[in-house]
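Only one protein chain is missing; all other protein chains are in place.
Each chain carries a letter (A, B and C) given by its place in the written order, and its residues are counted from 1.
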């Protein structure tokens, strides 16, 4: 009568529990840039927003609709972006996210949405630069 | 894995337990007469033997192969014949036996064998008279 | 961690402790270990207990004990009824009427009948989840072999007017089967209603053990039914296999207890369900799947705008045990075809929670459940991108 038991890694559980980085950017110095990707058929919708100041991402927030892996991936990415120099950003794609989150194969489609949102963010950020 | 539970009346159980009257006639005064009926397809084989003296059945014994109802019927008949005057014998047929023993309908075929053995006995007894 | 609040009684109800005790006693009794089919004293003792249980089960649905065929559960009962009744029909009757919202057992049995060359009319419910007798009347044909419609739906709790449907079938000499797994023991179910030929139910939805069920098979006229499994000829030849006395004893007692509770319990549960629905208004925008009435008392299917079902379940994990609309109806986890046939979008379906109440549910439980769910929904919504609340509904 229910979904197959999906197991969640400690990383997923901890990000999901805190949803650290969820919300909007507080007002501050620097340029605000965002990137978003939606795929409702995959039940994923992710939006990143960063504030850039002096060549560095000084803040990063996300908003997301999605499964625990999607939310955890967005939260994880937001945390890693925060403080990173814009020309030496940590590299993320769906594969590395799946690996870090110990996500099952059927979650790849959703993690690709996170990857897409990030890609759009970076493209916008480089345009701002 | 087994036969349907056939229930046995107290009369059947008591005759079956004692098998009173089973065996051969002991030597004594008077004429020995017997009657027998066999129906192996019905798993019944009954033989009565009586000793007749002075117009009276002074002893009666039976031998039988058969189910508890068959054995009980033979034993019951033997007991009733013992001591009966030859011209006023108790009347028995399969129906009265079934009734006295509270036997289920499927046992009628076997009780008919008891009736037959008794009939042969009586025919022989009248011939001896 | 405290035990999660169990609101998944429609998936399975916890075993009634009195039933557990009776079963344990039966399992431990050296006098009750024989095969009820054996002729010796031990077998007869077991057979007597079987007869007792059969009487208890029969009584709950107002049937004679001889009309009860014991099975391994409602899945088997439903298959025996649907496959069995249709396969037993001559080639002249090749048509079956059922609905799109049957339990997977009924659905998949009828799909199998299609593969075997039968023609199936799949009735669609209204947006309220109800299948109406007029739809059945319109679907009946000269060559209709079987009408099979569930009594209470397991996902949304709505009730079909089986009396009306049975009457239609009775008038035309058509075999009518109803899957009453979700209604027996929850509301009054009466097999003597004219036209009910076959009725399926099981123990584990009403406080009894899993792995045992029953099919009511009307005595006069007796519908033709081809067995699913053949063998020693137990259960009037319809269902061979050694009877499991402890299972039947548990089923019997559970039926007796459920029957005794039918006076008060339905109203109590219905009140609790509506209290839950009221309290969940704090999580608006939300919607209810299926008509509030007619329904069995204990099932509430509710959808929350902007919510992803898996995340909601993880939010509730350890707090509330309930089923998700994303995967209510199968062991494999597909979106609910029941909600889909009510016209819901896939997004709305996956945002659905089926909360099902039972004998142990208290008002306190309901209040706690509502506050936990409202808090969980709020937390997830707080992270939504702008516009998502409107689009996922």
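Here is the rule we go by: a contact is a pair of C-beta atoms (placed from the backbone, for glycine too) under 8 Å apart; a residue touches a chain by one contact, two chains touch by 3 or more.
As the structure is a prediction and not an experimental result, all values here were calculated from the model.
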Among C:41, C:171 or C:378, residue touching the chain not depicted
C:41
Of the listed residues C:109, C:184 or C:393, which contacts the missing chain in the full complex?
C:109
Touch assignment to the omitted chain, from C:163, C:285, C:318 or C:387, lands on C:318
Hidden partner sits against chain B at residues 1-4, 6, 8, 16, 19, 22-23, 36, 38, 40-41, 43, 45-47, 62-68, 70-71
Contact footprint on chain C, counting only the chain that is left out
3-4, 6, 8, 11-12, 14-15, 17, 20-21, 23-24, 27-28, 30-31, 33-35, 37-43, 71-76, 78-80, 83, 103-105, 108-109, 111-112, 202, 204, 209-212, 228-234, 240-247, 313, 316-318, 320-324, 327, 329-332
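Convention: only the chains that are shown with their structure count from here on.
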If you average the CA atoms of chain A and of chain C, how many Å lie between those two points?
42
Just how far, in Å, is the C-alpha centre of chain C from the one of chain B?
60
Multi-chain contacts only, two chains or more: what residues does chain A have there?
none
Which chain C residues sit where two or more other chains touch them?
none
